[in-house]
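The complex appears here without one of its protein chains, the remainder shown in place.
Labels run A and B following the written order; every chain starts at residue 1.
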Amino acid sequence: MAVANLAGHDAVVARYKDVDPVYGETRDIRLLGFVFFLMSDVVLFSIFIFAYLYLRNSVPDWPPITQGGHQLPRFDVALATVNSVVLFGSGVTMHFALENWKHLNRDKFNMWLGLTILLGACFLGGQAYEYHSVAVSWAGSTMGATFFTLTGMHGFHVFIGLVYLSVLAIQANRGVYTGSKYFGLTAGTLYWHFVDVIWVALFYLFYLM
Amino acid sequence: MLACRQAQEVQHGGRDTKSPHGEPPESAAGVWGATPHIKGEMAQTVTPQHQPVRVDRTFWLVTLGLTIINVILTVVIIALPMDYLLPGASLHVADRGDDIDFLYKFMSVFGNAIFVYVVGYIIYFAIAFRRRPDEPLTTIGVQIHDQPKLELWWTIVPSILIIILGAMSVRVWYSVQFGTGAPALTVEVIGHQFNYEFRYPGLSDSYFSTTAPMHLPVGRSVRVLVTSADVIHSFWVPEIRLKADAVPGLVQNLNFTPQHAGTFDIVCTEFCGVNHSRMQAKLIIQSADDFTDWLDGMKKQQASSGGGGVVALAAGDPNAGKALFAQKCSVCHQIAPFDQKLVGPGLLHLTDDPQHPTLVTGQSPTPDHIAAILHNGFTGPIGTMPNQAANGLSAGDIANLVAYLVSLK
Partner (left out) sequence: MSTTAIGDHEHEEHGAHDHIHPAPEGFIRKYVFSIDHKVIAVQYFAVGFLFFAIAGLLAELVRIQLLVPTGAIMDNNTYNGVYTLHGSAMVWMVIIPLVTGAFGNLVMPLQIGARDVAFPWLNMISFWIFPVAGAVLFCSFLAGAPDAGWTEYPPISVQGPPGTSLWCIAIFLIGISSTMTGLNFMVTIVKMRCPGMTWTRMPLFTWATFATALMNMVATVALSGALLALFLERQFNVPFYDPARGGSPVLWQHMFWFYSHPAVYIMILPAFGIISEVLPVFSRKPIFGYKMIAFSSMAIALLGFTVWAHHMFTSGMAPWLQLPFMLITMVIAVPTGIKIFSWVATLWGGRIHFSTAMLFATAFLITFTFGGITGIFLASVPADLQAHGTYFVVAHFHYVLFGGSVMGIFAGLYYWYPKVTGRLMSEKLGKLHFWMTFIGFNGTFLPMHWLGLEGMPRRYATYVAFAQSYPMAQFWNDFATCSSFIMALALPVVLFNMFWSLRHGVRAGNNPWGARTLEWMISSPPPYYNFKNIPIVLGLPYDFGEPLPYRNLDHETDPYPTPLPASIHTPPAVPAGAGV
């Protein structure tokens, strides 16, 4: 009996037909689930970005003027630019890691993945340095409230991503993934790109706008 | 047009329904091509889609009956003043209120109409189309899926009603939000826990609803500016039909012209704390002359009371204050340094604590400012202090307490 004739399904199943038809179908399902998960994560950031824009628009000056009468300083664009390059770079390295995996270059894969994790950790270090040196406090103003909450949430996502990538590295080296079955790596790459895209938005909103 | 015969009996004559078969027919049309035992008009072979159905005479009679009910209800709603639903409807307390009452009438008319038709048809169908006890279980109803023309009508007619309602609402909305010109009188209302503060042009100070009601003149256009000093409250006079939340940090305005003298309630409709249900005030709408007299009287009173005080602080009696403190305040406060808190901080050094040079309100610890806290209460990160009404303090009580606290060193 032919397998389900649902939309788009046949192509996926055909690709895996000789290898593992079961995998073909569950991979599709898991990929859609993961994409939906990322969509709901986007909503989480969106609602806080809405809050930031709302609060920013509800005062006449930005950065806001504190009760003491002085205006808060703008964030350091230079530092953030460097940090952004680091993070976007890690997105590029992740892309190469996955490509190498697909072409079965184990060693190159390990190198690129290691580089990704390293760059991601550097990004977090940069964020920690920024948090330490910035003149705005979390509880002092809405500028601090929105900045630390949003970049903090993002940093938390980066941290979880680093943990996830590390797990993937271990799994890959233990042989869990094969040349054609590597959904975990695809999901990890998607997640890492998602983290990058969110940072594009945050970088613009807090540093350039 | 729609019309139909009711009580269609479709039986699967010739088909043995008790023993399930193997292969079902290839196409859906096969059933209709077979010969079910159908009576009357439905015996024609028609495809299930877009089958013209006809309703019968009883349906039209029921429709007529429901329409008559609706006409009667419409007449009643339009003719009767809406006092049974909206307070003071026949008094026409404010001009905007009349507009809003008309909206309610319009919505009641067509809301009732929809409801009467829907419920009427449900009851009629429930009776007319119920399965009779003697009918076999295999009996099915008329197998229609849709009636595009009918559906078009029942989409268009409600849409038109909605458009009309929307247009009417927009008109009234505009006049409420923006008024119809510059107002003759602007009054500020500030919500507190748990009373209202009123500020009038020409009065040097505001006053609280616990001491006097709000006053408005008949026939002059009024703008009420509403805000809050602490949490979200609301300013609502049911007979005027207008409501605005009192939100700290922003000011809303309500525009209307009072038209009928009387005494009305101002009610808080946004939860604001433990005594939310006790937050009301009085509004007196009076003739323009009476209003002017009242305003003049308030001006004189404020001038003579030395100004700058929410509460007239005559010389209070510290001993009476001490007794009152033990009775009412010691539940939460001690006469001890600030850090020795029960519920609220210690008050020994209220006026001369180098570590706490200001009161919790940020003001200097003068008698007036202390009295203000006793009067209004206070809410902030440090906690909530109930206000005068909640604590049951009279103006004299406040004066005594202030004298006592100031005497502590």
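Note that contacts are C-beta pairs under 8 Å (C-beta built on N, C-alpha and C of every residue); 3 or more make two chains touch, one makes a residue touch a chain.
Note that the coordinates shown come from a computational prediction; the quantities given were computed from them, not determined experimentally.
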Can you tell me which of B:Thr67, B:Thr139 or B:Gln259 touches the chain that was removed from the display? B:Thr139
Considering the complete complex, identify which of B:Ile114, B:Ala184 or B:Val343 is in touch with the unshown chain. B:Ile114
Out of B:Arg57, B:Arg278 or B:Lys300, the sole contact with the unshown chain comes from B:Arg278
Where the unshown chain meets chain A, residue by residue: 1-6, 9, 13, 20-26, 28-29, 32-33, 36-37, 39-41, 43-44, 46-48, 50-51, 54-55, 58-59, 64, 67, 138-146, 148-149, 181
Could you please point out the chain B residues that touch the chain left off the display? 4, 6, 8, 10, 12, 15, 17-18, 20-21, 24-25, 28, 31-32, 36, 48, 53, 55, 84-87, 96, 99-100, 103-104, 107, 111, 114-115, 118-119, 121-122, 125-126, 129-131, 135, 137-147, 150-151, 154-155, 158-159, 162, 165-166, 168-170, 172-173, 176-178, 230-232, 234, 236, 238, 241-245, 247-250, 252, 265, 267-278, 280, 379-381, 384
